[in-house]
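Every protein chain of the complex appears in place save one, which is left out.
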Amino acid sequence: MLLKRLSEAFGPSGCEGDVRNVLLEELSPHVSEWRRDALGNLIAVKPHAKSPRVMLAAHMDECGLMVSSFDRSGLLRFRKVGGLDDRVLISKHVVIGPKKINGIIGAKAIHLQKPEERSQVIPLSGLYIDIGAKSKEDAEKLVKIGDYAVFATEFKPLSETVVSGKSFDNRAGCAILAEILKEDFAVDLFGAFTVQEEIGLRGAGVAAYGIDPDLAIVLEGTTCHDLPPSKEHGYCTTLGGGPAITVMDASVICDKGMIAELLRLAKEHNIPIQFKRSITGGSDGGRINQSREGVPVVVISVPCRYIHSPVSMLSLCDFNHTLHLVRLFLNSIAEGGFTI
Amino acid sequence: MKELIKKVVETYGPAGNEGRIRELIQKEIAPFVDEMRVDALGNLIALKRGNGSKKLMLAAHMDEIGVMVTHIDKHGFLRFYPVGGLSPLTMLGNRVVFENGTIGVIGAEKLEAQKDLTLNKLFIDIGANSKEEAAAKVGLGDVAAMAREFADLGPRLIAKAMDDRIACAILIEALRAVKQPAYDIYAVFTTQEEVGLRGARVAAYGITPDLGIAVDVTRTGDTPESATMDVSLGKGPTVKIRDSSLICTPAVRKFMEGVAAQNGIQYQLEVLEAGGTDAGAIQLTKGGIPAGVMSIPCRYIHTASEMVDYEDVLNGVKLLTHIMETEFMG
Partner (left out) sequence: MDSRDFLKTMVEATGVSGHEAPVAALIKEAFLAIADDVRIDVMGNVVAQKKGEGEGDISIMLAAHMDEIGLMVTKIDERGFLKFIAIGGIDQRTLVAQEVKVHGNKELIGIIGMKPPHLMSPEETQTAVKMQDMVIDLGLSCAEVQQSVSIGDVVTINRQFIPLAGDFVAAKAMDDRAAVAVLGECLQELKRIRHHADVYAVATVQEEVSLGGALVSTYRLRPHIGIAIDVCHGDMPGVPEQDTAPLGKGPNIALGANIHPKLYERLLEVAKEHNIPFTLDPIPGASGTDAWAMQVTRAGVPTALVSLPLRYMHTSVETLSMADVKSTGRLLAYFIASVDKSFVEGLLCY
């Protein structure tokens, strides 16, 4: 299953090669023209005359860790890649570097702690990755400074419709874009698998500059925290509520015309749909929106619980509804039912 | 000019929802500009051709701050997120108005201490008793602006959205008054300044001017126990030196001071510690653009009652008009 392969792929910001390879393998029968740029964005080109130029974007990168130095004892010090809460790091299994060496992030045994310690957050400076090396020299044989690490989470179906795995933000978006690229639409289509979104929305802007689209649709896996003790107005999105449309996030105010069309299509085809109800956090949409002379943008997301942590969760119903909605929208553009 | 100011400040137009104010401005300037267009971010770009070969871009932002509805609870109360920079202290007890005219009051949850007041403890009450009743009037994603009428105190004027509608009014009047433009003038009524100088950024890319000047408001240091700021109401429009979005190009600053001095217009120099303007986006466009700012001193910025001095405004129109008629050689 593509979502499984993408979820399990190794691709922290700045090191997205594995994800690029999975996508190239999956899509080579369907896409004959690819472009790459200086940052590593992977852009599928499916040209069509007489149509607005549509850019679809989904970022390939995930949050992770980077090995920064070796302790004499052979333990590894590390830095965070992207917005990871320090508290999710403790007591986890990671894989490091091109050889995917096993490592663990341990914590002091409870027996050795004073009660007050347990209510305090262990700062990053107090965390190490243990790869079982006996010394610095031993460790240097297995990993290098600058090697990246990701959580060693396996994709698992939890029920008929709910699955868990790492990095649904944004392998869910990548999977949707990949499925779209397997089909043919009568639009001038550029599918951009972007890099380095998590460390500052870096890839999307340069991709948009190169493509110079008339409009753009950004596909994401977004925040969903619809459980206690959050209050309803703090959920952001709900699992099972369908694709989530962004009206505004920290980086962009989405195009009203595009939002209206999505709502219309959802209603007409009985697709559940919701608004993303929190506005913190930016997206690739911001950089694309302000590229050159401006590009109308909409962001459509699959709700995912527990993003930016080792294991996240999504509903395949939401996933499939999102895919269906994007298909309908592209067809609407192709048929002239929707214009900028 | 007070009539015009009243019209522009009272019109609805929070960031991302500038349609109405854009329409109003289009009607006002149509008789005295050569061309008008609206770009992908909703900027209104008006061209007034002149005698020179250079392009001058003037920017005044049309958008005001507001609040966006993110949730409607089962009792009909609305939760919101700020659009632009808002302080909870200035929102409490204020009235807001949606595009369709629905009025709401901003209330607060119970607080342990006053210092715990944050935006997420506030809500909007539009007088509905249930979710359905509220949803019939407003939807998720709808944005409300502050609701407050313009007040004319004679020498001083008070209204919401002086930031930056006073500059829009000034730009309109300058376009009306200019006789011999020394440039092809691109008068841009920009969008989404309050959420990150977004309109100006794309407009400048499209125009690629030789010189860019933004018109905005700036803080003053002339109220009791104010933070240090050497700008006062009534001492003239300012020539900006620096704010947090740019260090004005020294040649542009000298040019603007020169135009003011040559034409006997009183002005002040301005260093703003915190706060940015469209010029910040213009300056870093493409290979770089000489940029500066003329500001109108304004008390109580980002509240429902921003105050400016009418003489400063009139002098601002004069200075801007003369700038449009003087070639920048820098």
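Chains: A and B, in written order; residue numbering restarts at 1 for each.
As a working rule, a residue touches a chain if its C-beta (ideal position, glycine included) is under 8 Å from a C-beta of that chain, and two chains touch if they have at least 3 such contacts.
Bear in mind the structure is a predicted one, so any value in this text is a computation, not a measurement.
K.L.:
For the chain not shown, which residue from A:Val67, A:Ile105, A:Leu239 or A:Ala266 touches it across the whole complex?
P.N.:
In the complete complex, the chain left out is touched by residue A:Val67.
K.L.:
Tell me which of B:Ile241, B:Ile265 or B:Leu314 is the one touching the absent chain.
P.N.:
Counting the whole complex, the residue in contact with the absent chain is B:Ile241.
K.L.:
With the missing chain put back, one of A:Leu39, A:Ala107 or A:Ile122 would touch it. Which one?
P.N.:
For the chain that is not drawn, the touching residue is A:Leu39.
K.L.:
For the chain not shown, which residue from A:Met1, A:Ile145 or A:Leu227 touches it across the whole complex?
P.N.:
Of these options, the touching residue for the absent chain is A:Ile145.
K.L.:
Touching the absent chain: which residues on subunit A qualify?
P.N.:
Within subunit A, the residues touching the omitted chain are 13-15, 17, 20, 36-42, 65-69, 77, 79-82, 125, 145-146, 195-196, 199-200, 202, 205-206, 209-210.
K.L.:
On subunit B, what residues meet the omitted chain?
P.N.:
So the residues of subunit B touching the unseen chain are 221, 227-230, 241-242, 246-250, 269-271, 273, 280, 283-284, 286-290.
Assume only the chains that are shown with their structure count from here on.
K.L.:
Could you tell me the distance, in whole angstrom, between the mean C-alpha positions of subunit A and subunit B?
P.N.:
36
K.L.:
For the complex, which residues does subunit A have touching subunit B?
P.N.:
232-233, 247-248, 251, 253, 259, 275, 277-279, 289-290, 292-296, 340
K.L.:
List the residues on subunit B that touch subunit A in their complex, please.
P.N.:
So the residues of subunit B in touch with subunit A come to 15-16, 39-41, 68, 70-71, 73, 79, 81, 83, 140-141, 192, 195-196, 198, 201-203, 205-206.
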